[in-house]
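Structure in structure tokens, see below.
Let's look at subunit A:
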Amino acid sequence: GGSPSGEGTAGGRDDTMIYGKTDGGTTFVHNYNVVGPAVDKAPNMELIYEPLMRVDYSNGAVVEPWLAESWEFDDAGTMLTVHLRDGVTFSDGEPFTADDAVFSLNLPIEQPEFSIAGVTYEKAEKVDDLTFTVRFAAPSFATVKQFANILLPMVPEHVWRDQDLNTWTNPEPVGTGPFTLAEFKPQQVTLTARDDYWGGELPMSTYKIIPTSADAAKAQLLRGDIDIAQGSWANGEQEYTAKDPEHNLYQLYPNGGAMSAMFNAGKPPFDDVHVRRALAMTVDRTAITTTLQRPGTESGPTGLNATVYADWINPELADPWPVDAEAAKAELADGGWTVEDGALVKDGESYRPTILFNNDWAWGSYADIMINGWRDTLGIEVEPAGQPTAGYYDAMNLGDFDITAASTGGAGVYGVYGFLDSDFVVPVGESATLNQGRWSNAEADEIIAAMESTDDEAELKELGLRMQELVVDEVPFSPLYDNFYFVEINAKRWSGWPTPDDFDHIPFVGMGPDLILTMLDLEPTEG
Partner candidate 1 sequence: MRTGLLGAGLVRGWKVRVGLSVIGFFVLLALLGPWLTASIPGLDPRANDLTAIGQPPSATHWLGTTQFGQDVLAQTIEGARGSLFVGFLSAVIGTALAILVGLPAGYFGGRTDAWLNFLSNLFIVMPVLPLILIVAGYMQGTGLWVIALIIGFFGWSGGARTIRAQAMSVSNRDFVLAMRTLGEPHHRLLFHEVLPHLTGWIAAMFLSGVIGGVMTEAGLAFLGISDSGAISWGTMIQAAQQQSAVLRGMWWWFVPPGLCIALVATAATLVNFGVDELANPKLRAVRRSVVRRTQGRAAETTVGSDV
Partner candidate 2 sequence: MVAQFVPDTDRSDAGTTSAREAGGDVLHVSGLTVEYVTGGDPVRACADVTFTLRRGEILGVAGESGSGKSTLITALTRLQRPPAVTTAGSIVFHPRDGGPAVDLVTASPKTLRALRWTSLSIVLQSAMDALNPVMRLGAQFADALRTHDRTLSKDDAWARAAELLATVGISGDRARSYPHELSGGMRQRASIALALACGPELVVMDEPTTAVDVVMQRQILAQVLRLRRTLGFAVVFVTHDLSLLLELADRIAIMYAGRIVELGTARELYDDPLHPYTRGLRDSFPPLHAPLTRLTGIPGTPPDLRRPPSGCPFHPRCPRRFEGCDAHLPELVTSGRSDVGGHAVACRLHDPTVRPETTAGGPA
Partner candidate 3 sequence: MTATTVPAPSAPGAAEPEVPVLRATDVTRHFTVRSAVGARSVVRAVEGATIDLHRGRVVALVGESGSGKTTLARLLAGFYAPTSGEIVLEGVPVRQRRGRVERGYHKDVQLIFQDPFGSLNPLHRVRHNLERPLKLHHGVRGKAELDRRVRELLERVALTPAEQYADKFPHELSGGQRQRVVIARALAVEPKVLLGDEPISMLDVSIRLEMLNLLDRLRTEDGLALLYITHDIASARYLCDDVVVMYAGEMVEGGPKEQVIADPQHPYTRLLVESSPDPGRGARDREALFDADADGLGEPPSLIDPPPGCRFHPRCPFAMDVCRTQAPPRADLGDGRWARCWLHATDPTLPEPAPDPAQENQ
């Protein structure tokens, strides 16, 4: 290519790892106000600010230590005691103590506008320099994952204490992470590795983030201009990996969730489980994954990924539903529904459902596949209703949809199902931030509450199995295909990357601790 790829220029390419960020626009904004309600913050702020814990997706999405070395709940599940790792320092040399942790955890409590991580505790209190407690109102065994959220980072109290967070953009961030900010330009951000990082020594001295577009990143990867990028690459196996199988890595790590069809149980006809079942049974998931060029990634009906939740999932419910028109028709008949002229009819009322989806995810064609399927199998004419991102969320939150395409999933079984709590249900027309499908079920409420009040793994698994059955039976949502962390790596410069077959951490930029672990394992290649 004619582009100056810049070998050996500023920063020393050999010692640098470059990340082509595709989802942050064309420029970066110098904003390390990491707790602010901004959607776009400075890129890779999680390499500077770290959370207390991490979620291990290689192992049932359980929570593992990070800055916190260990923790335990009291029996009631309302008081969590956390023990911090010793020897952690901020990049300005100050030690990281319980004071900083308590300050960081109490920030969103004291200033709700900075409560972006969805915290549920009431207060954090220092016990000693390396110990503190977190108090909950209700049993909260299941919610410890919130401390693994990178949106709940540990910030230095001595720097942050006196700042007005409504205006402060934290231009010179000081954190516990492995990197410090070297230079911030809108079109390139350069981080320098610390030599006193608690987790060990990084193999690279510089980490550079450049903004790029999804398409451009692909070309840059092919040319080796960048080392890592992320995002799905349809047919990436042929178009990328096949060209240099050794160095061109296109990796998919299941994130445990799925893209699902969510039904609006808040209004007819989808308040009727028969209708929900019938439609869920007649989605041609294979057609979708075929056009996605991700064969074999159809989701099972539970919403739990069979790989991630191998130990948790009911094997009988793991397989994706095939298209079963007869069963679906029987369901409709059971519910007393007929299909007339493309509409669902019952008791003289006739419904023409629509399917809401996000235009910006180019989802219209998948909607078409579903619509075609429903027409062909059941004769129901479902109208497509694409919306740009903003309108999509609006419609979804207000319950202004019949069927919508939405991502489901979360950390752990509770994380996946927690949103179905009927506490979150509001009438159609009012904005709901959770359970937009407005499904309420007493049994589900009971299971969710039980999950929150225990940290006994066996009990949790039992609850999980009950919940799976309930979901498969009631179909509040119907998973379509698995969601993944898509990672594209050009391993010409750095080797030692994990692979989806064998990983302890995902090399996904943005999953702070996982990325750090990945980087610690890398080695520069020769040449």
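Basis for inclusion: all candidates are chains of the complex that A comes from, given by their letters.
Miscellaneous remarks
By definition in this document, a residue touches a chain if its C-beta (ideal position, glycine included) is under 8 Å from a C-beta of that chain, and two chains touch if they have at least 3 such contacts; residues count from 1.
Quantities reported herein were computed from a predicted structural model and do not represent experimental measurements.
One chain among 1, 2 or 3 touches subunit A in this complex, and its number is 1. For subunit A in complex with candidate 1, the residues that touch the partner chain are 214-215, 218-219, 233-235, 239, 287, 290-291, 293, 359-362, 364-369, 371-372, 383-388, 390-392, 394-395.
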